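What you see is the complex with one protein chain gone and the rest in place.
Chain lettering (A and B) follows the sequence in which the chains are written, and residue indices restart at 1 in each chain.
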Amino acid sequence: MIERMLNSDLAKWLDDRSKIVQMTRAHLTDYPTPKNLNYMWSFGSLALTVLILQILSGIFLSMFYKPSAVATIGGYSVAFDSVERIMRDINFGWLIRYMHAVGASAFFFVIYLHLGRGMYYGSYKKPRELLWVIGVVILLIMQGSAFFGYLLPWGQMSYWGAIVITNLFGSIPVVGDFILQLLRGGFGVGDPTINRFFSLHFLLPLVLVAIVVIHIHALHTVHSNNPEGIDISKKDTIPFHPYFTVKDALGVGIFLTIYAYFVFFNPTGWGLFIEPDNFSPANGFQTPSHIAPVWYLTPWYSILRAFPDKLIGVMAMGLSLGLLFLIPWLDRGTVRSARYRPMYRKLVVLFFIAVLVLGYCGHSAPTEALKLIGRIATAVYFAFFILLPFVSKHEKTLPVPKEI
Amino acid sequence: MADNTVDSKRRNFLWGVASGLGAVGAAGVAVPFVSSMMPAADTLAASTTEFDLSSLVPGQLVVIAWQGKPVFVVHRTPGILKRLTGYEHKLKDPESHADPRVEATWMKTSEQRLTRSIKPEYLVLNAACTHLGCIPLFKPSPGRAEWGDSVPADWPGGWHCPCHGSLYDLAGRVIDGSPAPFNLYTVPYKYLADTKILIG
Partner (left out) sequence: MKYTVLMGALLGLVILFISAQANASEGGPELKHPNISMDRKTLQKGVEVFTEICMGCHSAKYITYRELMDYPEIGLSREAVDELRGENALLTGLITELSPEDAKVSYGKVPPDLSVITRSRAGPDYVYSLMLGFGHDPDGRIPDGHYNTYFPGRNIAMPDPLSWLDHDQEDEADLKEQARTVSSFLAFIAEPHQLQRQAIGRWVILFLVLLSIVLYALKREVWKDIKH
């Protein structure tokens, strides 16, 4: 049926004037894809699905949300009131709100698995270095957008999370105070802050769409990696449609089922997606007993906290993200897939475990034991980058198959 | 090896079912989003306004809000009611037939059509002049004694719109010579109790 549509007279008319059919064939229907991709390759299309869900739900929420910290009775604010109005009075407002909150966490869940696939199978190695770099840029923009978004309900966690994170930027030498004022729009976190964070929260996802297009363009220039990590010949590729449209559709179906479970039956995600403290209105005179960023930012927060010196902590956190960019060049090996790199495999799995441990520590109250564990995990995290050049240069790799 | 025909049939069937379910799913997702743009629960709750008529003294007019729009409520005296006849030839639409908006389902008797109200004493009308929407001024006493030249010499009492000079009688019927085309529009209302009405 798709074939019939692409060959129709209307399609030819449009194609003569825009190359739309040619492009659809080249990049969607006939696009050559390795036939041995496993389900770890589904996370890219899932990420795109979530991005669309977030933009859709976000646009509708912004029809009703009011970005104002002006106080209303009961210690609330215009913003908090508008969110409660969405939850109570707007038809299906509660559904759109939960879709957006669960979607934010789903987005990071999917993207971390997508990154993990890249690191495990060597999808960052030549000629895909730029593809990887663009991906890390996407991660950073996502983190920014999520941070701006979390402020918007103007709950206790929103407010104090913003105080802490903006203070971090304030500690950067020379430009710190300037950046702090730019972000906050005033002396503390207040009405100017929430208003500009709303604007930026709306802007970044649209920037993201453009960068995702570039990401896919870069991908299609070098074509997908595969679980074996080898360059494959044309004969081992199959057209994207129907094989991967159908396989990705299955991935989307399973994903939506899990997503719907959370949206309808566990929208606060055991308090991880929407934290209980955020149902208390922001109170500048009362810090909650336990401030932590949302789960998807906790690994980086943990690294920050591992260092007693504030400036070093901030720099370490920045470095932990910045080093991600360098992976394609730190890895000096020639074999791509961890399937054939037993030493690298151990190293990268340790890295994944370190990230999980850092996440757990970042979320919990810092006891002495957890502080120690957090520091060890931080050391393992950075050790990955330090050891990578040596391990990759000197590792014994298993014989790599010639073809799949 | 299964033969190709069976495969095709099964394949097409599965494509069909998958596409069909997909379309149903897409429509299902669209429903809450479109619905969210319809008036919200609190907006709908505010779509009716209650009013206690006993708060009005005879001869008094109030302007109240209904769905954000102004509505006249007048407690007409028996004297006013007696003066509603005798000048039908000066009215553009004495029987309120010219437009659906000037009549109402509750106009069941000829008296109700004349007084343009459910109960004769209480008049409830849309306060916007049917010309261009200004709120006319209430000038209930007949003649020019109170109002001077702003009203004609044979003024029966009613409303005078300051914007372009339209004139209405005390049943909101538009008087000949006014730029306004129609009588003041009705609003849907009903009695909840003897002196309590629900507008909307």
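Going forward, contacts are C-beta pairs under 8 Å (C-beta built on N, C-alpha and C of every residue); 3 or more make two chains touch, one makes a residue touch a chain.
Worth saying up front: this structure is predicted, and the values here are computed from it rather than measured.
The omitted chain makes contact with just one of the residues A:I55, A:M87 or A:I214: A:M87. If you put the hidden chain back, the residue from A:P32, A:G144, A:P242 or A:P389 that touches it is A:P242. Within the set B:V17, B:M38 or B:L132, the residue that contacts the chain not displayed is B:V17. Looking at chain B, the residues touching the absent chain are 7, 10-11, 14-15, 17-18, 21-22, 24-25, 28, 41-42, 45-46, 50. Mapped onto chain A, the interface with the missing chain covers residues 35-36, 38-40, 73-76, 84, 87-88, 94-95, 98, 238, 242-243, 246-247, 249-250, 253-254, 256-257, 260-261, 263-265, 267-268, 270-272, 276-280, 289, 356.
What we mean here is this: only the chains that are shown with their structure count from here on.
The distance from the centre of chain A to the centre of chain B, each centre being the mean of the chain's C-alpha atoms, comes to 53 Å. The touching residues of chain A, when paired with chain B in their complex, are 1, 56, 60, 63-64, 85, 88-93, 95-96, 249.
Here chain B touches chain A in the complex through residues 15, 18, 22, 31-33, 35-38, 40-43, going by the rule given at the top.
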